[in-house]
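One structure, as structure tokens, below. Some questions next.
Every protein chain but one is kept in place in this view of the complex.
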Amino acid sequence: MSVATANSSGVEPSGPKPRRVTPGRIGIYAFLIMAAIFFLLPLAVMILTSMKSMNEIRGGNIFALPAQPTLDYWIKAWSSACTGVTCNGLAPGFFNSVKITVLAVPISIILSMINGYALSFWRFRGSELMFGLLVFGAFVPFQVLVYPIIFGLSRVGLFGTLPGIVIVHSVFGMPILTLLFRNFFASLPAELFKAARVDGAGFWRIFFSVMLPMSVPIAIVAVILQVTGIWNDFIFGLVFAGRENLPMTVQLNNIVRTSTGTVEYSTNMAATILTGAVPLIVYFVSGKWFVRGIAAGAVKG
Amino acid sequence: MATSVQIKDLSLSYGTITVLDKLNLDISDGEFIVLLGPSGCGKSTLLNCIAGLLDISGGEVHISGKNVTWEEPKDRGIGMVFQSYALYPQMTVEKNLSFGLRVARMPKAEIEARVKRASEILQIEPLLQRKPVELSGGQRQRVAIGRALVRDVDVFLFDEPLSNLDAKLRNDLRVEIKRLHARLKNTMIYVTHDQIEAMTLADRIAIMKNGVIQQLGDPHTIYNKPVNLFVAGFIGSPSMNFIKGDLSGTTLSVDGQANIPLGNYQFANQTNGASILGIRPEHIVVGEEARKMPVQMESEIEIVEPMGADTIGWTKIAGQSLTFRAAAEVHLEPGQKVLIGFDPGRGSVFNAASGNRI
Partner (left out) sequence: MTTITASERALSEGQLKSRANRRRLLSKLPAIIGTIPMMIVAIGVFVIGIGFTIVLSFTNVKFFLINIDFVGLKQYDILWSTARWVESVKHIWFYGFGHIALCLVGGFLLAVFMDQRIKAEDAFRTIFLYPFALSAVITGLVWQLMLDPIWGLQAYVRSLGFSDFTFAPLADGNTALLGMIVASSWNGVGVTMAILLAGLRGVDEEIWKAARIDGIPTWRTYISIVIPMMRGAVATALVLLVVNVVRTFDIVIAMTGGGPGISTQMPATYVIDSINSRNVGQGMAAATIMLLPIAMLILIQFFFRWRASLKGRTT
């Protein structure tokens, strides 16, 4: 205010322009903060509810802090909640998800890395067509392919097995990862590849000695993309994993669907948090890499 | 002449990093001034401060007698041309030129008249209905200049306008900008890292380094009387020869191997001690001509670079390498012994410690 009066009274403007807090500026922050609250509320509700007893929830305020915070429901969700007939909680689902992820992530990434490398530096007749078909596959709704894959996997005896679900994840991860790696390798200078060729290195030698060490950053992006993608998958696990290997998301849904009578939201929310913990941790730890993965995946999608 | 742009104690810093520190510059009405320097010297930053695109941390900017330190760019009476042209891609050339005027709700007839005048001056009338993607680089830059022109302002700012063009176009457009200045007689402030552009266009050049103006003067003075080693080395191609030695009185002793008499050099403030003699390659002569020079010496040619119009020779005196420019007809060969000579009066002498001209 004082600056404004000084100015109107004829003092020469000098130095930095005085910053006035404009209504527009306030509006921007107000909007962003309101949006942030909207985005955070469900997470808050999830956490708060999981720590309250059912009696307390009945009080009607889902935003209230728990009067007597308890982790009982977390323990129940983990080890003794009923998923259909059995009552072993989420733990088996967690370990199934770990198994599936640990196997499917490296397989899909290595295959896609080779694809991206070959498509960037070793084009052969038909390679672009293959790539086009592969990317087309990324757009096809899974439901279109569900039955043919059930049929195919059954024929080789892998339907409803761990290898079966790993194969399915590797297949459906391939289009986006190949795109990711192809764009990455295409951004490298072609001279690098030519120099290695002149030095007499072949396909695999160049891949392992030159390209692989350079693709660590993009591989991290790919790992993040795949870990969260596979962990969050529901439909593939539901259809292809078989009763023995149901992933955590499917178990979570089973816990929620199993509850009889009144819905036991405390257990449900505890189970939800436990299931979401892995991708959330990956997200908060990886931060910018995660965003980069989205950008990279989206650029030419 | 009246002052057009005046910069008083202008400072700019980001946190602890100071980009510009208490910079002063007065530009007269109708003057063409070039801000020249290597990348990162603060020349573009200074231009953006004048334009009001950057908020300064201290000082004042006056344009056409008005203190515009706190004004918005549009109210400063400036037009600006950018390196990337910055044309609005989905608008035709005509829309590009008139957009600012339409937003300012200028009467239609006035807009038309201004667009017509600008497109005539720049000879872009046939392009008016095209979009920027359909234009060549040179045509785009003309349109960008046109956008500054229609604003009918006192001061034009150019931010490396020719850097994205190839060499031939750059020469053509350079001449055109010069012609434009001769016709319009506006004040123009022009940022570049290209010394040829600076030498050919400027009334005065301001050479900048690390946010400080090293020397401000007309091209002739900058070229012939550089105030310090930086300016001397930055201007001129091939660059000035620097001969290190020890000055005592009017004699420069080079490693005890040779003594160069600087008898007809006009010292400003002679200081004995470690000094550097700067001689431009074209001020060194070879062969019979050299006999007329105050300083003469035998030397052996190392490398010859024929440039077509002239020839650059490389040699050594007292172990320090020296380049000279000879007429294309002069026959030179590596290994050949030649007599070279120069007039120290046309050179520059710098104190080695401070780097300043003495």
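A and B label the chains in the order they appear, each numbered from 1.
One rule holds for everything that comes next: contacts are C-beta pairs under 8 Å (C-beta built on N, C-alpha and C of every residue); 3 or more make two chains touch, one makes a residue touch a chain.
Predicted, not measured: the structure shown is a model, and the values here were computed from it.
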(request) Have a look at B:S84, B:Q257, B:Q296 or B:S321 and name the one touching the chain we're not showing. (result) B:S84
(message) From the list B:A104, B:L184 or B:M307, pick the residue that touches the absent chain.
(response) B:A104
(request) Kindly state which of the options A:A77, A:I100 or A:I149 is in contact with the chain not pictured. (result) A:I149
(request) Tell me where the left-out chain touches subunit B, residue by residue. (result) 48, 51-53, 72-75, 78-80, 82-90, 99-100, 103-104, 133, 147, 151, 159
(message) Which parts of subunit A face the unshown chain closely enough to count as touching?
(response) 28-29, 31-32, 35-36, 38-43, 45-46, 49, 57-63, 111, 114-115, 117-119, 122, 124, 127, 130-131, 133-134, 136-152, 171, 174, 178, 202-204, 207, 228, 231-235, 239, 249, 252-253, 256-257, 263, 265, 268-269, 272, 275-276, 279-280, 282-284, 287, 290-291, 294-295, 298-299, 301
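The rule is short, and it goes like this: only the chains that are shown with their structure count from here on.
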(request) Report the inter-chain centroid distance for subunit A and subunit B in whole angstrom, where each centroid is the mean of the CA atoms. (result) 54
(request) Quick one: which bits of subunit B touch subunit A in the complex? Just the residue numbers, please. (result) 55-60, 67, 69-70
(message) Applying the document's contact rule, which stretches of subunit A touch subunit B when the two form their complex?
(response) 7, 12-18
